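Below you'll find the structure I mean.
All protein chains of the complex are present and in place, except for one that has been dropped.
All chains are identified by letter, namely A, B and C, in their written order; residue positions are counted from 1 within each chain.
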Amino acid sequence: MGNEQFSSTMNRRSFLGAAGAAGLTIGFGAPAQAQSKEFVSTVFGGVYEREYRKHIIDPFEKETGIKVLTKTGLSSEWLTNSIVNRRSPEIDLLLLPYPDSIKATMEGLGMPLTVADIPNISQIAPEWYDQYDKAGIGLDYVGYGIAYREDLVPTPPKSWQDLWNPAYKGKVTVPEIGQWGSWELLVVAARLNGGSEDNMEPAFAALKRLKPNIKQFFKSGVDIANLLGSGEAWVCGMTTNIPAYGLIDAGKPVKFIYPSEGAMAGAVSYHIAKNSKNADACKKFINFALGKDVQENFCNGVVAAPTNINAVVNERTRQRVPSREHLQLFSWAKIIPQMSELADRWNQEVAF
Amino acid sequence: MSSVLAIKPLSNTPASTRRVRHVDKSTFLVLPACIVIAAALLIPLANVLLLSLNRSQPGVIELSSNFTLANYTRFLWSPFYMRVLGKTVYIAAMTTTLCTVFGAILAMAIWRAPQHLRGVIVIVVISPLLVSIVTRTFGWMIVLGDNGLINSTLMSLGVINEPLRLMFTDGAVIVGLLHVFLPLMVLPILTALDRIDPNVPQAANTLGASRFTTATEVVLPLAAPGLVSGITIVFSLSMSSYITPALMGGPDSGMITTLIYQQFVVTFNWQFGATLVAILLAVSLVLVAVILFEFARRTRKWMVRQ
Amino acid sequence: MTDIVQGYSFRIVVWALYIFLLAPLVCVVIVSFNYEPVQSFPPSAWSLRWYGEALRNSNFVNGAFVSAWVALGATLIATPIGVMAALGLWSSSSRFKPALEALFIAPIIVPGLVTGISLLVALSAVEMRAAPVKLLIGHVLIVLPYVIRTTLASLAQINPSLKEAAETLGASYRQTLFEIILPLVRPGIVAGMIFGFILSFDDVNVSLFLVDARTTTLPISVMSYLQYSFDPSVAAISSLMIAMTFVITLVLERMFGLKRLFAGH
């Protein structure tokens, strides 16, 4: 009697065990192994993905035999996903742009990265390590400047201040709040008018004054390309070199400048999810990506500035990206807590 | 005048519509859909919507037990948010109205077209749905832009000297939504028209009705189920549309969904974002219910009896 | 006299609508043949370059397969559920009927992004991590309302005595359903399936939060691609989609006759 009870319990337990194991297999795609053979990383699409694959992923896979699965999409989704799946991450290695990289840092999503684990960190300029609390490391950066239609503008812009030039009435496009460049625009507007990250008040008065000039708030790089390419807008007030040179290389009469006050920085960085089971592979990968040669090849490919101080990019790239000295950095950590309010004020006073 | 009669209790319906059996079957039939919607939408959504009862705390997505209505009062006392809500309803209503008018016209054109042309016309009508929104918007910019086809045509004809501002306006949003939602209106109306006895419009003609009167007063009421289907779908989709208003609207064309998007993925203020969703849902559901009820009230007497 | 005027104005409006529907798409197709590496109009030189580029892009090709399977799967799952629900609503005289009808439209009232996020949170909580399953769940929600609404519209026009006639002739409920009611509402079901399939195939907002590194849909791949590249390969993909739909429709027409798909009898 007792035995029967015991054996039936056993049967049920082993059945549940098997079912659980089956669930895990489905859930994780592949059973976790001590020596990780693959991990999931995020990557931007288009040219960036092509160059990233060519100069970083492919050589890395060849060298180590570790497979890199890439997830495309939006950085805000990657961040959301990582917060939601914090305990058991779906994404092992986050490649994030501003401001999601700083949000990830403030959320404590990433595990600390050390020179011991990733020797190449020692070659990286300190600002691309420190601002992520040493739990993230910069891969490359680009500059935000002004792009404009040479053939259409009455006078070419030279400084951020020129965005307010009445001659550009109804012909300027600036980013929609939340888009790449929007927070940078707020900071620039504040700084030009005596404000700072701690005092963003002047930004709103300035942007209200900018309103007559604004044709449209752009929502994406394609928007910039379409607006400038078709001549709907003459001036794009806050864009990185990427879409601007996309148009220039296509033969459009577009020019791109870094304003006299300095370029705003757009950096992307690596963050390894704290509970990642494939952290070792991720560290190996980061070290590989930060190496001098890899940085040079990759940055020449996507036309970005390397974070590795020893890396030297070619002439074409050097002309298109801002020098380290010409960058205007600011404290994202001060802006992020204000974002909800800033967006609210933007909506009410600038956009709607 | 007829409303008192129309909402008579069901027990007074005529003998031929009273069904005794299969009532239990109808419960069984709707059950799977209820389960799917409850499990895949309502429960997950409730989980997020409950956050609206927590104090705004950007970056925090866990529910706490300190409940407050602060987010709702913030919305309701703000003229700005109420204006955005008003604009959302306005754009959805305009889109739905235009869609109904033009959808009905198109559906009738297809209905009357020779059978062998039908397939082609149906593809023409559904083709806007086949093109990715980003490219579609680019297409619109070519047509509506300052240097676009319409403006350059008008300028070369000397009708205007300055380009008209067509793109990046509320009008452009409505045009963009109309473009993709038309198929969702046309097909339900068309399937409804196909069930109409061809003698009925002819009968109206013999009674001296013009083609227009026949269409609006005889044919369309008979296609009412298709119309209401299209209207509810288009209205709901317009209320919750995000990308078209974002890409085709002007600086001030944002709708509630624009704000929802910001709160969820830009500022990570899920508490307020959930509040906006709850309000959008409530308003949309009430308005859709009004549409359905109004339809039922107007057609109850003749609908089921054909 | 008025009839002639009305006839002409009707025809003018209809042609204007055809132009309205097609104009932006024709522009897109023209742009797709542009040689230039940014979308621009009118093209300076013609080329099939971006078609080649689009078809070589494995993200697009794989994405198209994933989207097709997800849309097909979701449509096949949602259709029986939706048709059943429509039949239930049709034969019900319950007080809760309007509430149920509204409930069944709810998936398209909730902004897709919020649906996606809600599903992400909920499915993570129950440890469901297989992206194909997650996508199917999300996309069944996308398809369901269309099937229910369009089927309901068709059902509303069935003469109720047809059902009774079948019953008096000895047909069981099942036989009445399969032999009388379903054939008569087929146009509505087909319309709903077509909408569901296309809107599922096209969806960005719900899918964004449900895809993973192995399984990504075409619209997500397109969106990601556009972050760093602005060339007409996306216009080429869109043009291919239009072309493919034409071909599929023509084949369907040859095989079944669209007449049979879109008309009851």
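Keep in mind that, in the parts below, a residue touches a chain if its C-beta (ideal position, glycine included) is under 8 Å from a C-beta of that chain, and two chains touch if they have at least 3 such contacts.
The working rule: contacts and distances are computed from a predicted model.
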Chain not displayed: protein name in its UniProt record ("ABC transporter", "Na+/H+ antiporter subunit B", "Cytochrome B oxidoreductase" or "Spermidine/putrescine import ATP-binding protein PotA"): "Spermidine/putrescine import ATP-binding protein PotA"
Listed residues C:Ser9, C:Ser93 or C:Gln175, member touching the removed chain: C:Gln175
Option from C:Ile137, C:Ala166 or C:Val204 whose C-beta touches the chain left out: C:Ala166
Absent-chain interface as seen on subunit C, which is shown: 159, 161-162, 164-172, 175, 179-180, 183-184, 264-265
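Basically, only the chains that are shown with their structure count from here on.
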Co-neighbours of subunit C and subunit A - touch as defined: B
Two chains sharing the most C-beta contacts: B-C
Centroid spacing, where centroids are CA-atom means, of subunit A and subunit C in whole angstrom: 33
Distance between chain centroids, defined by C-alpha means - subunit A, subunit B (Å): 36
Set of subunit B residues in contact with two or more other chains: 61, 134, 138, 142, 261, 264-265
Touching two or more other chains - residues of subunit C: 39, 41, 117, 121, 223, 226
Parts of subunit C lying in touch with subunit A, wherever the complex brings them together: 36-41, 59, 117, 120-121, 124, 127-130, 133, 208-209, 211-214, 216, 220-221, 223-230
Parts of subunit A lying in touch with subunit B, wherever the complex brings them together: 74, 76-77, 80, 83-84, 103, 106-107, 176-178, 211, 214-217, 219-220, 222-223, 226, 230-232, 337, 339-340, 343, 347-348, 350-352
Residue ranges of subunit B in contact with subunit C within the complex: 10, 16-17, 19, 22-23, 25-34, 36-37, 40-45, 47-48, 61, 102, 105-106, 109, 115, 118-119, 121-136, 138-140, 142-143, 149, 179, 182-184, 187-188, 190-192, 194-195, 210-212, 224-226, 228-229, 232-233, 236-237, 239-240, 242-243, 257, 260-261, 264-265, 273, 277, 280-281, 284-285, 288-289, 292-293, 296, 303-306
